[in-house]
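The complex appears here without one of its protein chains, the remainder shown in place.
The block that comes next holds chain A.
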Amino acid sequence: MNFAGTFKISTPSDTEIQISRDFAAPRELVFDAFTQPELLKRWLSGPPGWSFVVCEVDLRVGGAYRFVWRGPDGTEMGLGGVHREIARPERVVSTQLYDQDWTGGEAIGTLLLTEKDGVTRSTNTIRYQSKEARDGALASGMDQGMAAGYDRLEELLPALQVEDRS
């Protein structure tokens, strides 16, 4: 069972990106899937053709984590940070910094899990140090990434599909 239709990327403020999605599982399980390396390796494994080469998580306040993906052409993309707050199974707050530092310094990620009738909503909010940093992350993160206008663009797309001139 999946809730693919509940997937949402938004920009709740000038300095934040938020990704949310519902899952058909109790939040204890979702929490583990987001925090245990053995489980993370099985789903956060990157686009097709990429491998998840480093996945280390020290799930303690002050403990570090590190993820590295390797692309088909050998390009590596890594990021890591330190846990600031852990409240199983509800919340994890951690710092986040890409090796390339295209976000101009550390960002703060908050994973929030809420459960209702056996369905868990995960909301991942990443707060950057500035709007420029957020837009930088949007512009270059995750291979190519996405951009600040995502919500706005999405709102407009149905109208644009009426017209097919490209």
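Everything that follows uses one rule, which is that a residue touches a chain if its C-beta (ideal position, glycine included) is under 8 Å from a C-beta of that chain, and two chains touch if they have at least 3 such contacts; residues count from 1.
One rule holds in what follows: contacts and distances are computed from a predicted model.
Protein name for the hidden chain, per its UniProt entry and selected from "Pyruvate flavodoxin/ferredoxin oxidoreductase domain protein", "Metalloregulator ArsR/SmtB family transcription factor", "Amino acid/amide ABC transporter membrane protein 1, HAAT family" or "Transport permease protein": "Metalloregulator ArsR/SmtB family transcription factor".
For the chain left out of this panel, the touching residue among A:V30, A:C55 or A:L111 is A:V30. Think of the hidden chain as still there; on chain A it touches residues 1-4, 7, 9, 19, 21, 23-26, 28-30, 32-33, 36, 38-39, 42-48, 118, 138-139, 141-150, 152-153, 155-157, 159-160, 162-163, 165-166.
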